[in-house]
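With one protein chain removed, the remaining protein chains of the complex are shown where they sit.
Then we have chain A:
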């Protein structure tokens, strides 16, 4: 088994290869404005690092967001096309789940808010509960201004860049609380965590907990204005 993981929903352009037991190669570049430049070289670098050829890949998993649209589409179309070219199965996973899973892998347990940059002064957010069995997404994903998220979410430990962008609105657990574990929480999606979560879910084979399909989680409609009036005065 060799699963290619791809995620471009955050600032990270992240690629990983997972052999079913562990991540065997990972290539990540941080660049919010150049997803298409870095992704394909990243795939090639990960393959080289693993000493594998494209033909050795047995499946593809891609983060379907939510995330800023332009970058998000780069990852999804790349994953779909790579898989099509080699006749491989391709799966999608909510990118916020990958952030929660990385926190779980790092040892975090309990409640967790994932809040990532949605631009336009908003965040993409979802609430999770992490226990020994893994993660459960309790609510979300949603897109919202940080200040308008429900109060108890904003006092959870928070993964993603939300708290770096809106520290006043996303303060995390109160200072005197017993919540903070000292475990660092991830800020950008790692394709390694994404691929690991996919491998576990595929192994579980629980039909009630399938992967997420391949449609992007846009959560917003396109910005469109109505057609301009058919006649605009030119006579002044």
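One rule holds in what follows: a contact is a pair of C-beta atoms (placed from the backbone, for glycine too) under 8 Å apart; a residue touches a chain by one contact, two chains touch by 3 or more; residues count from 1.
FYI, contacts and distances are computed from a predicted model.
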| item | value |
| --- | --- |
| Missing subunit (named according to UniProt) among the choices "Carbon-monoxide dehydrogenase small subunit", "tRNA N6-adenosine threonylcarbamoyltransferase", "Hydrogenase expression/formation protein HypC" or "CoA transferase" | "tRNA N6-adenosine threonylcarbamoyltransferase" |
| Option touching the unshown chain, where A:23, A:61 or A:74 are the choices | A:74 |
| Which residue of A:2, A:25 or A:39 touches the chain not shown here | A:39 |
| Contact with the hidden chain (one of A:52, A:86, A:105 or A:129) | A:86 |
| Residues of chain A (touch criterion as defined above) contacting the omitted chain | 34-41, 43-44, 47, 53-54, 69-70, 73-74, 76-82, 84-86, 216, 218, 222-228, 230-235 |
